[in-house]
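For this depiction, one protein chain was excluded, whereas all remaining protein chains were kept in their positions.
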Amino acid sequence: MDASDRQTRARRGRRITALALVGVVVGMAGLAFASVPLYRLFCQVTGYGGTPRVALDGQAGGADAAGRSITVRFDANVNPALPWRFKPEQNRIQVPLGESALAVYRAENLSDTPITGTATFNVTPNKAAPYFVKVQCFCFDEQRLEAHGGADMPVSFYVDPAIAEDPDTKDVSTITLSYTFFRAAADPSRSAANLSRPAVTTTAGTPNG
Amino acid sequence: MYIVLSIVSALIGGGMSWIIRLELAEPGIQFIQDPQLYNVMVTAHGLIMVFFVVMPGLIGGFGNWFVPLMIGAPDMAFPRMNNISFWLLAAALCLLVTAGLTGTGPGTGWTFYPPLSNSTFHSGPAVDFGILSLHLAGASSILGAINFITTILNMRAPGMTMHRMPLFVWSMLVTAFLLLLAVPVLAGALTMLLTDRNFGTTFFAPEGGGDPVLWQHLFWFFGHPEVYIMIIPAFGIISQVVSTFSKKPVFGYLGMAYAMVAIGFIGFVVWAHHMYTVGLDVNTRAYFVLATMIIAVPTGIKIFSWLATMWGGSIEFKTPMLFATGFIALFVVGGVTGVVLANAGLDVQLQDTYYVIAHFHYVLSVAAVFALTTGFYYWIGKMSGRQYPETLGKIHFWLTFVGVNVLFFPQHFLGVAGMPRRIPDYPDAFAGWNMISSIGALITALGTLLFLFIVWRTMAAGKAAEPNPWGVGATTLEWSVPSPAPFHTHEELPRVSAQPAE
Partner (left out) sequence: MFRNFPSVSALATVALMAACGTAFADQPYPWQIDLQPAASAVAEQVREFNYLISVIIVAISVFVLVLMAYIAWRFNAKRNPVPSKRAHNTVLEVLWTALPVLILVVIAVPSLKLLYVMDRNPAAEMTIKAVGHQWYWSYEYPDHDDFTFDSIMVPDDQLQPGQPRLLAVDNEVVLPIETDVRILVTSDDVIHSWAVPSFGIKTDAVPGRVNETWVRIRREGTYYGQCSELCGVNHGYMPIAVRAVSRQAFDEWTAAAKEKFARADGGGTRVAGRTATTTAR
């Protein structure tokens, strides 16, 4: 085996290593993008980060044998870019474990133009989320309200009786369900609304968009 | 070239930190009238120090120079790729400076958390420039990493088995793998942020079903390995220097090598300890507490092995050795505060306070820069053919060592007392320690000026360096070639029979 032959072989070895490493890089970058749907799926399946479960069959899990119940509070937020009023019709309700319950939020468009909004939601405490099962809700669906129009938005859910058995969640007596309405990303007036965001001035600093 | 870039960046980044410290010397706004400018400075200081000082210095500079020398290869596997990698980095630095000067600049912190970094709250191209700059820097790192791994796996001299490689080479190998796995994730996340900003996607925007917390997960999945990317090469340099000046082989060579591998590996599964307050599930936090604390074990192995290397040695405290001992001292202090921060329960008090600042400045700013300086003094003769002035080097060490401790130690107290980071003005009660901290910055700045003078003296009037100025302790291959090391050294492959580290 002469020297040049050895050199060619060494060069090929290097090239193979380098190509394999490029593959790793592409794989990791792909993984970063894949993390977006994976993360969402993961949250939905495990209730991680306060994402409530969504019942697929639309059936409640069956009443709790011991007749225990839990308080569910309702919280509402509206992003300032969306000129809506959005409130729960009830501050809280007492729900027997395992029985499905219905709550209603009321949304009103305060502006002179029709606007599309979309809502995110979560449940606190986080650890209770896996036991909070939504049967039906308006989350993530785009909701369009006519100028000065309003709509009732119902949520039906039940709390899995297993929450009282899990040592981590035994102490939970109140669950808060929170919604935040945003102007839908696709809404045409969205960018204009963002640009006109008000800035707060304090004496210490200059306001800055 | 990398080292020149690193020093230039260090001056820019250091200058910024000096302005920050001056601003914080007394309560009230001193001279940065616009808090946005302060935020931009904080952001740029962080990015420059991480991506343009420590990484190019340790990895690009010393790595590219000494990895081939130490394993007996003529050059890196892909010299041209190396060149591209450098110029990408230079371009990235230019872009970052542009970002800082565009509009109101990126005032997001180096973490770029959306929604603050999205187009609503940072309109204008400044953040886009910042993102592109990181993209280029990332591409540069990835190319570098591929080059290192290929070189180390394929181009070792006959007889240079994996377990005979000097620890610096091991450290570069681990670092390169960390880069390879972590940087693409950052690149992906940055790309998503870029499209969120410019093309209406909503990966991290809640209004489109995205989640800003996902950004934090992705960022820290990169960000935590990133801190090991910065510190592991430092471990490598310190191991070489401690062994050289103790005139002893490294104690527990295999333990040292695999401790680095372990640190790198665990580094990938602890990212959420940066996010304890974001609303994570309690069991998740408990896991991250434990995983994070485990890192202390391999780190402890390294510290004790260095001490054991020194034990029984015949230690000569030349400037590089002084800096190396300084590194160990500072790293211990920064390391134990890391264990404190790992505890989610206590971290609630310390998250985003000056305690965190003190912690990571001890391990990164100070320890990593001490390693850079160690490397500089240790290898400057080999690189330039001229030795540095010994006495001035020692003065530089003491100035810097005292300076950084006065600078950063009081910040622990500020953090415990609750002073949040990234604020241009603070409640009056924090005045005392801030003043001391700023005095420390002054001392450190004096040390830096002295360092510049030393660099100039070395280049202009340094004594010619022998192939091996350090005597019997310096056993690695780079000391077997003349100083300065000629291009394409080891054209005739050296044969390694004795294990360099045992």
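By written order: A and B. Residues from 1 in each chain.
Note that a contact is a pair of C-beta atoms (placed from the backbone, for glycine too) under 8 Å apart; a residue touches a chain by one contact, two chains touch by 3 or more.
Because the structure is predicted, anything quoted here is derived from the model rather than measured.
Among the residues B:293, B:395, B:450 or B:481, only B:293 touches the chain that is left out of the figure. Contact with the undisplayed chain is limited, among B:15, B:79 or B:115, to B:115.
For subunit A, the residues in touch with the chain missing from this view are 49-50, 73, 75-80, 83-87, 91, 110, 120, 122, 124-127, 171-174, 176, 178, 180, 182, 197-200, 202-208.
Summarising the interface, subunit B meets the missing chain with residues 27-28, 34-36, 39, 107-109, 113, 115-116, 120-121, 206-207, 211-213, 246-253, 255, 277-279, 282, 285-286, 289-290, 293-294, 296-297, 300-301, 303-305, 307-317, 325, 328-330, 332-333, 336-337, 339-340, 343-346, 348-349, 351-353, 401-402, 405-406, 409, 412-413, 416-433, 473, 501-502.
Criterion: only the chains that are shown with their structure count from here on.
With centres taken as mean Cα positions, subunit B sits 36 Å from subunit A.
Here subunit A touches subunit B in the complex through residues 10, 13-14, 17-18, 21-22, 24-33, 35-36, 39-40, 48-50, 79, 118, 120, 126-127, 140, 168, 180, 182-185, 194-195, 197, 204-206, 208-209, going by the rule given at the top. Remark: subunit B residues 29, 33-36, 77-78, 104, 119-121, 123, 142, 145-147, 149-150, 153-155, 180-189, 192, 200, 202-203, 205-211, 213-214, 217-218, 279-284, 425 touch subunit A in the complex.
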